[in-house]
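Left out: one protein chain. Kept in place: all the others.
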Amino acid sequence: MSSNSLGTIFRFTTWGESHGTAIGVVIDGCPPLIPLTETDIQPWLDKRRPGQSRFTTQRQEGDKVKILSGVFEGVTTGAPISLVIENTDTRSKDYDDIKDKFRPGHADYTYWVKYGIRDYRGGGRSSARETACRVAAGAVARKILGDSIKICGAVVQIGAHKIDRNRWDWNAVDQNPLFCPDPTAAAVWADDLDKIRKNGSSIGAVVEVVASGVPAGWGEPIYDKLDSDIARALMTINAVKGVEIGAGFGAANLTGEENADEMRMSSDGKPQFLSNNAGGILGGISNGQDITARFAVKPTSSILQMRQTINTAGQNTDIITRGRHDPCVGIRAVPVGEAMIACVLADHMLRQRSLRAAN
Amino acid sequence: MSSNSLGTIFRFTTWGESHGTAIGVVIDGCPPLIPLTETDIQPWLDKRRPGQSRFTTQRQEGDKVKILSGVFEGVTTGAPISLVIENTDTRSKDYDDIKDKFRPGHADYTYWVKYGIRDYRGGGRSSARETACRVAAGAVARKILGDSIKICGAVVQIGAHKIDRNRWDWNAVDQNPLFCPDPTAAAVWADDLDKIRKNGSSIGAVVEVVASGVPAGWGEPIYDKLDSDIARALMTINAVKGVEIGAGFGAANLTGEENADEMRMSSDGKPQFLSNNAGGILGGISNGQDITARFAVKPTSSILQMRQTINTAGQNTDIITRGRHDPCVGIRAVPVGEAMIACVLADHMLRQRSLRAAN
Amino acid sequence: MSSNSLGTIFRFTTWGESHGTAIGVVIDGCPPLIPLTETDIQPWLDKRRPGQSRFTTQRQEGDKVKILSGVFEGVTTGAPISLVIENTDTRSKDYDDIKDKFRPGHADYTYWVKYGIRDYRGGGRSSARETACRVAAGAVARKILGDSIKICGAVVQIGAHKIDRNRWDWNAVDQNPLFCPDPTAAAVWADDLDKIRKNGSSIGAVVEVVASGVPAGWGEPIYDKLDSDIARALMTINAVKGVEIGAGFGAANLTGEENADEMRMSSDGKPQFLSNNAGGILGGISNGQDITARFAVKPTSSILQMRQTINTAGQNTDIITRGRHDPCVGIRAVPVGEAMIACVLADHMLRQRSLRAAN
Partner (left out) sequence: MSSNSLGTIFRFTTWGESHGTAIGVVIDGCPPLIPLTETDIQPWLDKRRPGQSRFTTQRQEGDKVKILSGVFEGVTTGAPISLVIENTDTRSKDYDDIKDKFRPGHADYTYWVKYGIRDYRGGGRSSARETACRVAAGAVARKILGDSIKICGAVVQIGAHKIDRNRWDWNAVDQNPLFCPDPTAAAVWADDLDKIRKNGSSIGAVVEVVASGVPAGWGEPIYDKLDSDIARALMTINAVKGVEIGAGFGAANLTGEENADEMRMSSDGKPQFLSNNAGGILGGISNGQDITARFAVKPTSSILQMRQTINTAGQNTDIITRGRHDPCVGIRAVPVGEAMIACVLADHMLRQRSLRAAN
């Protein structure tokens, strides 16, 4: 069944495999008259692009995006926007010796059972390469949302090491290759990652994304709540195993009076909350505070250590996954997580617009 | 925009408010020829029903379900199944003195901003009473799934106290009013909850749901993955702030070799996994292992302690939420969580059926 | 697969069988703050209600609608609106002797093949009784559209007799039981129908619906065009075999210069069209002119004449369909057709609202 689209009013559909000719995304439902060129999209792709530091895969992809439709004389027309990115640095031969083996932690076995076939070259459709398309869609979503809404992500934990939230500095995030808001933690992580990489191992991470400037009122009870749409969107990212909003799992350990955010009128006459355990969402609807979401990314499954597995013939065997891989795939998940939040917000912005004409 | 439905092939739509005449659900896409009577549904509603122990709200609702359509001579016909539950024990006057105030932690403020109106009686549409409809839909979903698939939930944490997983006993779950699989923890929790209740406070919880017997191959990349659909569905439950699959957030602290579940052929010639950090899902597709999901439930926001808030006139005020409330709403979330998983699985079972006729 | 809903932003779901306890509709996506009571809905149901003249079925149904949710203190809240109509005059025994036979022209055979079961009492789910739910949904849609948009239907052909369009009088439509805008034709039709009824036969009809006051800009290329959504909606009505917009099939016999509606600025400075072959829709988008749609309704298949058929055992047999039936089901299709147009327009009104905030 069709399953490669996300969103309702703002809806995108991705296509393409890791080692195919190209990958792409069709964005449908973008309002007209929004200025859009490739230069609005490319910087976000560059942020996700592989091969930029020793902490990410060495696959070299230019990830140059081309707009094929939906833009006329520099602005969107309301027609679907087709974006294409060519695959240029595919080394499919890396995969020849594992084409009959199921890599542990990967989708090889499940794709094979589900579809009766799998494109083994770089994971085919299940590759995280697909996330470039999400980032491109997210760039368009940001244009719809406008400048008053900021969506920023950061890595807040790698392995056992969490950042010190008292040292949180958004400026630091772009100054280290780990998207870390805590420079001290960044240094520790860099050392750890060097060791992990040399061991041919990998490590998990937690990413946090904050959306500020979102007005109260977005999100639709009961089954299209803003938080449930965010949870769904983040959980579709490769390797994500958990999602939380605001206090998240920590809320289990709070009392009602600790958890429920009290309200007061601010000095400028606007409603304000005295805390943000809700993560900016109450009853599935934004409340005007920062929306905060975190997601857990499992360690890269492609590692240089010998693992036990089986093959398509139903025999026991062993496997080492060579190829070029990220020691911590959570790092490059930052721009992807931001993009997913941007897409969900753009959809709900347009949904809310349909609800109340007078607002 | 329409937002009260969940699912694609198996799709249900709920309606009704906490203090209205009735609540109900229309289940569309149920295959024909499945035996179905009210007695297939009622036990699951009884499990969720309020007023059954001192640890849940004292509202007394019979929650008697009636089938109004879609069943003929004892079996489903393929036509939509309309289920209705009357509201009988509404005490709307409890809410008169708070009708202009926004209860902290509730959806009062956000509904008011979004819709420009809110039904203040018991939370109206945002009440957890709506979850009775989910449980009814889940009962039908279980009939579709058949007896070979078991979906069982349990509370695994209340406040700071987690169960000892070594003591996990599924039989214990039905023997205490807290759905706790660890009898020792259940006793501790009961003491804690008595204190919390007497304080007019509340506490959060974590619920775990396990689905066993699910064959490999269900779930649809990229945007309708089994885990993303589960995450979405669980996050739509009132008060849920986090969802995780398998190792979940713990995966952040694992290395690739610790995390990726190795495979071996079993003695009976079937593929097996040597661990289950994946929680039964790889690449968004079930792998034949138990599917394990956990979700965090925040403490009940309705508490008997004085809190700061504002009113609809934009003035500071205070509030105590009287009425009848659960000291730990996570407890009654167990059958709801089970129901959501059942609905997602039934949908994906039918989706997979459409994919490969020969299977 | 779920298939009992129509619409995207404004979406309704119907349920119920001809001889079940009740029928109903859940309307999701109605904006908040719209005044709504049963008295807004009942008159439209009364217009469709059976048993009101000798030209329609003698089944006596009060068709009293109840609002079960979604309305608070007299206005909509944005929550789903559940409407229920009880079935009161079911005579299921009428159907006992045909329960194993497939009535020619009915859905008996196809339901039986598709679902492996059919509710033979009055056609079950395939009965035109379901259209009462559409009419109820249409009444809510009209409230969303507001008073500036008028949607009026009329019968324009019964059997071989078409109305004389020069005599078209909208006031006449409500003054005869045939919804005929041409009083002269109405008299002829009445005579014909009396003969047809006495013969135990039936006859087909063509219905026209005109929506005036629709602003230019509604409808969404390429696959949710206003005309394609109208065509779909009308074709879902029981017994409808054809749909046309504007010049319709007559356009096949026009030249380009005859067909394409020329434009001029009106004296009040507004764009106007000099003809309306387009039926108010160009490129799938409303152009500000009257939207005109026609649909053909086949003769009632339940007739008192002996017909050849087969039974569920695969044997040849004969059948006479007794029960109470309309000699021309096209007559009561008028309010149903109006309702479908209203629902499609309300959906596209809200869709357009999401597109351009500034409009």
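Letters A, B and C mark the chains as written, and numbering starts fresh at 1 in each.
Going forward, a residue touches a chain if its C-beta (ideal position, glycine included) is under 8 Å from a C-beta of that chain, and two chains touch if they have at least 3 such contacts.
Quantities reported herein were computed from a predicted structural model and do not represent experimental measurements.
The omitted chain makes contact with just one of the residues B:64, B:99, B:264 or B:353: B:353.
Not every partner is drawn; the one left out touches subunit C at residues 1, 3-6, 8-9, 14, 102-107, 109-111, 113-116, 125-126, 130, 157-160, 196, 201-206, 216-225, 227-236, 238, 241-265, 269, 271, 274, 277-279, 281-288, 296-303, 305, 307-310, 314-316, 330, 351-352, 354-356.
Counting over the whole complex, subunit A has residues 1-5, 7-11, 13-17, 20-24, 26, 28-29, 32-33, 68-70, 72, 75, 77-82, 114-119, 124-125, 350, 354 touching the chain that is not drawn.
On the side of subunit B, the interface with the absent chain consists of residues 8-9, 31-32, 78, 221, 350-351, 353-357, using the contact rule stated above.
Convention: only the chains that are shown with their structure count from here on.
One inter-chain figure worth recording: subunit A and subunit C are separated by 46 Å, centre to centre, where each centre is the mean of the chain's CA atoms. Residue positions of subunit A touching 2 or more other chains, listed in rising order: 8-9, 221, 351, 354-356.
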